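The structure follows.
For this view, one protein chain was removed and the others were kept in their places.
Chain nomenclature is as follows: A and B, assigned in order of appearance, with residue numbering initiated at 1 for each chain independently.
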Amino acid sequence: MFYEAGSHRGKFYITPTRVAAFAILLVLSLVGVYPFIWMVLTSLRERNTIFNGPFIPTNFVFDAYPQAWQQTKFGAHFQNTIVIALFSLAGILFFSTAAGYAFAKLKFPFKRTIYVMLLSTMAMPAASLIIPLYLQVKSLGLLNSQSGLILVYVASMSPFSIFLMRSFFEVVPDELIEAARIDGSSEWGTFFRVALPLVKPGVATVVILQLLSIWNEFLYATVLVQDVAQKPLQPVIFNLVGQFNTNWPSLTAALTMAIIPVVLVYINMQKQFVAGLTQGALKG
Amino acid sequence: MSQIQSLFGRLASVLLGSPNGRQERIAGLSMVLPAFIFFLLFIGIPITQTVLLGFQKWNAIAPAEWVGIDNYVHMLDDNVFARALFVTFILTAALTIILTVVPQIIAVLFNMGWGAFGTIGRTMMFMPSVISWVVTGALWRLILDPNLGSLNRLLQGIGLAALQQNWLGDRNVVLWSISAVAIWQQFGLYVIIFFAGIQTIDGDLYEAAAIDGANGFQRYLNVTVPMLRPVTLMVVTLNLLNGIKLFDVIYVMTQGGPVNASQTLGTYVYRVAFANPGLPDFGYGSALSTIILILCILALFFQIWMTRRAKY
Partner (left out) sequence: MSSKSKSKRPGKNQLSRRDFLRLGVGGAAAVAASAASPVFSAPMLRQGNGNPAVVRFWSWYTDQEDQFPKVVADFEALNPNIKVDLQIIAEVEGAYLPALLAAAAANDLPEIYAPHVYSVEFGKQGLGANLIEALGADFMEDFFPSASSMFIVGDAQYAVGWMAQTMGFYYDPAFFEQAGIDGEPETWDDMIVASNQIKERIPGNLGMMQEANNGFSVNDLWFPMITGFSDDPDTLKRLDEGQEDWTTQPVVDALTLYRKTLDEGLWPATQTGMSQVDCLNALYVGQGAAFYSGSWNPGRIYKDAPPELLERLRVMKTPAVVEGGRHWTGNSAGAAFSVANNSANKEAALEFMRYLYSPEVYSWVMSDSVSLPATRSAAEEVTDPIIKTMASWLPDGCRHWLTGPAGQIVADTIMSFTVGDITDPVEAAQIMHEGASELDYS
């Protein structure tokens, strides 16, 4: 009774297994969401009750929101983040689906060498990479620009997505691809029309994970974009964290506002999973 | 356009040998090369420089000095490096096992069909990945505060005061605390990866298994597990890579302390590069990074090897 195939299509029913499963999922969900609740409640507290007040504040104060909005020039940096995220994501999606498909399903020379070289990106600690990267971006004349940051994001984040997409494409049966070839479809055509629609949940996963990485990235954004007006939101918000002096209500208010779009995209992408499912998954 | 194609074709015949499957090879290269060129330009060059810096002495401002393998020789009698290697190994093993097995089971549970709760539950579990480490790190440090923290107070409250610990200050306990926080942080991420993987499994397979009389657990073992193999392998590899360069969680919780008890290669690189008193030692930091790079490449070869083995 571990796995109930097809139950998602039917009505809800109650069995002991389902009750146990529900209990497990509920507990883990609550544990997961706890910091979010804490963050939102902290943004509504008075500053001198952050660490010593009750979990649910006695007084709700909304001052932190307008304060954080002003302090971080939220609107302008939010716009920067959106532009950076959209362009980066578009690049990452194109590179990762095409390359992921090729690595999973096609034979070509230097395949393994290129794969390992690409993925070595995921292996290099940012602490060591950051200064050579800075010098490289500078020598390309892209320092201090959003375009430079976008290109670095695309280059540095694509390998992880290629890695994900490769695994999702591996699940697609070879027979479907052979069949398309026999029908005279070109390789690119097979990729676009046959394989890609089958890995929508994988694409949704890439969108969520990479959007998050871009949204929360702050080391490259801090170092590669010096001009304050050009910066995305995250490094600006991080400046509310002092070494000795952190304004927690402002910080948590800014972070709460900042993650709303990510959560909305996440919920939307979740629908992709279910959509892939109802379309009969791999029957194309 | 056609000129470019014919040029590409000629290049291909030199590169690609026999015409058999040539189209496939051309297509493969054309799908991979844009990403690869991008990678070389922005990341490949800096990575190469980092590897080369591992053979130099460089503090970011004075001219670099070629020192051969001195940095690597230094590792041999560096106790902190030995400790970091050990901790990295332990944490990688523990996190890889737990963060592969448990999320897969949870994803299967989610697939039992829960309507809106499923979406909401997955979103809730995913929240730790969404929220910045600044917040989650601060929250966990409050929870684990040995005197005022809610964990010790909870243990006291339910009569288990004997289990109270100095969670981040005791060298014998700190790795458990770190592991728990790391698992908590990444858990939801792997749940959604597995969940997405399960969605791509052909539903007919389950129906066929059901007709053969397989119960839920047998269907999990005989259909879900083998069909999820590529995704599982990816998750294992991802965990290995994340474990080998584990950094964020330790940086916000203990910065490698107390007395290097939770020092990993990732935090040690950081310490050498940016948290050392005096000028940074980028030569040694780069050599340490190169070790991380080599370990990660081994993990990638493991994935390739496993993938090929699965095919025969």
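Heads up, the rule we're going with is that a contact is a pair of C-beta atoms (placed from the backbone, for glycine too) under 8 Å apart; a residue touches a chain by one contact, two chains touch by 3 or more.
Computed from a predicted model, the values in this text were never measured in an experiment.
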Options A:Leu44, A:Leu89 or A:Ile131, residue touching the unrepresented chain: A:Ile131
Of B:Thr100, B:Gln199, B:Thr254 or B:Ser289, the one touching the omitted chain in the full complex: B:Thr254
Chain A residues that touch the omitted chain in the full complex: 47-52, 83, 87, 127, 130-132, 134-136, 138-142, 144-148, 150-151, 218-219, 222-223, 226-230, 235, 238-247
Residues of chain B (touch criterion as defined above) contacting the omitted chain: 37-38, 40-41, 44-45, 48-49, 52-53, 56, 58-66, 80, 138, 141-142, 144-148, 166-171, 251, 254-255, 257-260, 270, 274-280
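One rule holds for everything that comes next: only the chains that are shown with their structure count from here on.
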CA centroid of chain A to CA centroid of chain B, Å: 15
Chain A contact footprint on chain B (complex, rising order): 15-16, 21, 23-32, 34-36, 38-39, 41-47, 49-50, 53, 60, 106, 108-115, 117, 119-132, 134-136, 138-139, 142, 184, 187-189, 192-193, 195-197, 199-204, 206-207, 209-210, 215-217, 219-220, 224, 227, 230-231, 233-234, 237-238, 241, 244-245, 247, 266, 269-270, 273-274, 282, 285-286, 288-289, 292-293, 295-297, 300-301, 304, 307
List of chain A residues in touch with chain B within their complex: 1-10, 12, 17-18, 21-22, 24-26, 28-33, 35-36, 38-39, 51, 94-96, 98-99, 101-103, 106-109, 111-112, 114-125, 127-129, 131-133, 135-137, 140, 151-152, 154-156, 158-159, 162-164, 166-168, 170-172, 186-188, 191, 198-199, 201-202, 204-205, 208-209, 212, 216, 234, 237-238, 241, 248, 251-252, 255, 259, 262-263, 266-267, 270-271, 273-274, 276-277, 280-283
